[in-house]
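One protein chain omitted, others in place.
Lettered A, B and C in written order, each chain numbered from 1.
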Amino acid sequence: MSANQFGSRFVVTSFGESHGTALGVVIDGCPAGVTFDEGLLKKELERRRPGHHGTGQIVSGRQEADTPEVLSGVFEGQTLGTPIAVIVRNQDARSQDYKEIKTAPRAGHADDMWKNKFGHSDHRGGGRSSGRETVSRVMAGAFAQMVLKHVSAPTRVIGYASQIGSFTLSEEERSQVGQKDVDSFQARFPSSRDQDVAEMLRKAQEQGDSHGGVVEILIQNPPAYLGQPVFHKLKSDLALAFMSVGATNGFELGLGFEAASVPGTQFHQNSQSPYGGIRGGISTGENILLRVSFKPTSSILDVAKKGRHDPCIVTRAIPVLEAMTWLVLADHYLWAKTDRI
Amino acid sequence: MSANQFGSRFVVTSFGESHGTALGVVIDGCPAGVTFDEGLLKKELERRRPGHHGTGQIVSGRQEADTPEVLSGVFEGQTLGTPIAVIVRNQDARSQDYKEIKTAPRAGHADDMWKNKFGHSDHRGGGRSSGRETVSRVMAGAFAQMVLKHVSAPTRVIGYASQIGSFTLSEEERSQVGQKDVDSFQARFPSSRDQDVAEMLRKAQEQGDSHGGVVEILIQNPPAYLGQPVFHKLKSDLALAFMSVGATNGFELGLGFEAASVPGTQFHQNSQSPYGGIRGGISTGENILLRVSFKPTSSILDVAKKGRHDPCIVTRAIPVLEAMTWLVLADHYLWAKTDRI
Amino acid sequence: MSANQFGSRFVVTSFGESHGTALGVVIDGCPAGVTFDEGLLKKELERRRPGHHGTGQIVSGRQEADTPEVLSGVFEGQTLGTPIAVIVRNQDARSQDYKEIKTAPRAGHADDMWKNKFGHSDHRGGGRSSGRETVSRVMAGAFAQMVLKHVSAPTRVIGYASQIGSFTLSEEERSQVGQKDVDSFQARFPSSRDQDVAEMLRKAQEQGDSHGGVVEILIQNPPAYLGQPVFHKLKSDLALAFMSVGATNGFELGLGFEAASVPGTQFHQNSQSPYGGIRGGISTGENILLRVSFKPTSSILDVAKKGRHDPCIVTRAIPVLEAMTWLVLADHYLWAKTDRI
Partner (left out) sequence: MSANQFGSRFVVTSFGESHGTALGVVIDGCPAGVTFDEGLLKKELERRRPGHHGTGQIVSGRQEADTPEVLSGVFEGQTLGTPIAVIVRNQDARSQDYKEIKTAPRAGHADDMWKNKFGHSDHRGGGRSSGRETVSRVMAGAFAQMVLKHVSAPTRVIGYASQIGSFTLSEEERSQVGQKDVDSFQARFPSSRDQDVAEMLRKAQEQGDSHGGVVEILIQNPPAYLGQPVFHKLKSDLALAFMSVGATNGFELGLGFEAASVPGTQFHQNSQSPYGGIRGGISTGENILLRVSFKPTSSILDVAKKGRHDPCIVTRAIPVLEAMTWLVLADHYLWAKTDRI
């Protein structure tokens, strides 16, 4: 297990600095015979791109399109069973803007941590601690999604913002999320108040403020019996996956922390599955509900850059968390192949 | 990476069924020259043992003492650099009590999940999904703690219940936790209300109810610069570690979900570190605060067994979460040895 | 991948010092539902035991029987899909005999290497560099063999000495090896000259000399299509497996070094498969022939111990190499489960 590697069977290695030549990923362990869906790959990259959404339009996101290039592992429309390598080149590197960081690391960012840990670090826009690294994850996630399409067509992964700053979805809005096109909402906050959220963020940007939030990931119709006891329960691998995303600071399965206050008689009699679709660390086949919290962005600490600081990353993180979910599902699907002789 | 294995450098493999012959662990990757502290190993096992604490006294915990036997890896009071194997034999197996499970899996337990996943499973007391598996983790954690003693003597890991059912520590009580002997509190709820918690749990047992709760893990004076970007950030490995423990359903670093509602200007101006001691996935050297939520135990669903069902596992889980914390620290300490040439 | 771990799917962790409390192995990744064959486990351990064979009778081998104890992973005659732990206790530890090594490491042994590498080492009889460590391998190999029995019943692994010192099997003797009971030959040298070999070894012991040799491993009817390009070709994993055994210093597949001298037109027109049953790193389903060379034992350098030094380890190494072969087969059998979607 190396630092930039995720998964045990569907093994993903991510590489690339924010302002380096390219970002990319190698997937080792994808079975042969998976139909390659280039449209899906491009769509997911586009969904990740800052500026695609309302909140993004006002932030620091690069305007460049991310064009994936598949270097290996796919031939005549199918995976070969060999490593799949995909890259996206950095076009709008702007590294000159980041020269100052070399001497004055940005507060709240990880620049100084990297400098002290590795001695030598890339001061250009966060290097590898930048959110741009998630390009690699989204590409890998698209391939994982292609695997699931083959073996579990009804499985869907739906991510949405359930909270941004002081705005929170109502129970009713949450219950309808499966029927909505989340991407049609500017802040991926599927509510009539989506515009208000966007407005709040615009103001935050003007005023040099920022907001955190909560993303919910709903896995509809997951394959049953995924998850490996004891250290690679489905819930633990999902927690690892989500908490590896920048700015996350909380993870919940099903009721999460709220369950701590509910007496067992009430909790277990719940008409809905109180376990969030995972029991004993193994998927039951029921829908799985996950929640991830994000702290407010630290870019506000860069006073000099207020003009284009990013007031919230919740909306943008959604395709990344979805990708991580697909990766965990594909990995555990393959893993389960050897559960029995 | 196999299913029962944890860690990348300090690699732990856990084994043993709840009612099998023995539970144990092999640690591969512990450096040579670490002083073996048998007292610490025994103390941590004793701290894990159900019945050691007030809430435990009234529950299903076995009364047997867990006596560790070191099979390899230690010689003349030091580690050899070879794999360390330690086992604890099961004495009070009582597997006859569990015969009925073979035909009637316990609701809320993972028995049926295992049966369906693996085809063939151990119906005796949960087999490997039992809480008894944590004996292995606690033994491994004790060795990890011995490693840290060598290289970072001031590091302490303090676990305590910050919430059990409707009882929650006050801010003042939480701030004093470093000065208290948490184990001296029946429910490891370091408050004058600890007795009330114990009383609530006794009632819950009588009435066939159960309670969840929240454990906080405070890492004092951790080594700085631990954590490997991007997938093995310190926070992601801690999340994996904690969410691999049974009945957990939530994880927070620092402010956690609360941070989602705090505007950035306020969050980042906090006099205390708002990052919970981890920034960019890397430890800053400041104290690290983690929170884990537990759902109420499902044993209440076993109506026939109410007489000795376990109304809460929060208190008992604390030494296990501490052990997992030590494992993550030892693993990342060794990992950081190769950060620079 | 940790140092004492072998395999990617059928993951084996070996532990135990030669004169420690016990030797053992944990297998993580064995599927559920494999029939446990205790007789096979015991038989393989017995076959490994020094003294079982003629050459062994005169050497330093301990006389103790190795009684395996299965600690976990097996229930009601089948594997559970949980980690399988098996140990053998050391009874005849005799560590006092080895006290002298503490100050005077044995020439040719690895004692000094370990001392310098790890700083602190186990001077009792080689600690973990002793041949006794192979107990763990043989136990793991027996479980791997049980896996293959389920999925590829006709597969056989036949090891034999094709050379000991100056004695070499004739082509005719080699061609008949499949019809012979190798274990019925004192030196596992399946020839009418087996007695002469044994006599040579007895003399070598008297005279303080030792002999090397060559073991051949014939895999009959292996499953086809095992082996993972590019770094885990079947041949490379077999080479790793065999060269991890003490005193080995050469490995050949099929014709091996001899092929270097044969013109291609002749080599490839061979009526027998010239590839040794592996092509492109993948098993063809044809028989696989492997050869391993051993240097003469270094125990002769311990002048003071001539009285019971071991003049040859080739015979004893055969069950170990067979075990390693089963491990590679089981690992790759499981690995191939995810070749295609």
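Brief remarks follow.
The rule is short, and it goes like this: contacts are C-beta pairs under 8 Å (C-beta built on N, C-alpha and C of every residue); 3 or more make two chains touch, one makes a residue touch a chain.
What you are looking at is a predicted structure, and each value in this text was computed from that prediction instead of being measured.
Which of C:75, C:294 or C:333 touches the hidden chain is settled by the complete complex: it is C:294. Contact with the chain not shown here comes from a single listed residue; of A:122, A:216, A:252 or A:339, that residue is A:122. For chain A, the residues touching the chain absent from view are 2-5, 11, 13-17, 20-24, 26, 28-29, 32-33, 69-73, 75-76, 78-85, 87, 117-122, 124, 127-128. Mapped onto chain C, the footprint of the missing chain covers residues 1-6, 8, 14, 107-110, 113-114, 116-120, 128-129, 133, 163, 165-166, 204, 208-214, 224-225, 228-233, 235-244, 246, 248-257, 259-265, 267-268, 274-276, 279-282, 284, 291, 293-298, 300-301, 311, 335-336, 339-340. Not every partner is drawn; the one left out touches chain B at residues 9, 29, 31-34, 79, 81-82, 147, 150-151, 229, 334, 337-341.
In this section, only the chains that are shown with their structure count from here on.
If you average the CA atoms of chain B and of chain C, the two centres end up 39 Å from each other.
Inter-chain spacing, taken between the CA centroids of chain A and chain B, is 27 Å.
Listed for chain B are residues 2-5, 14, 117-120, 128, each touching two or more other chains.
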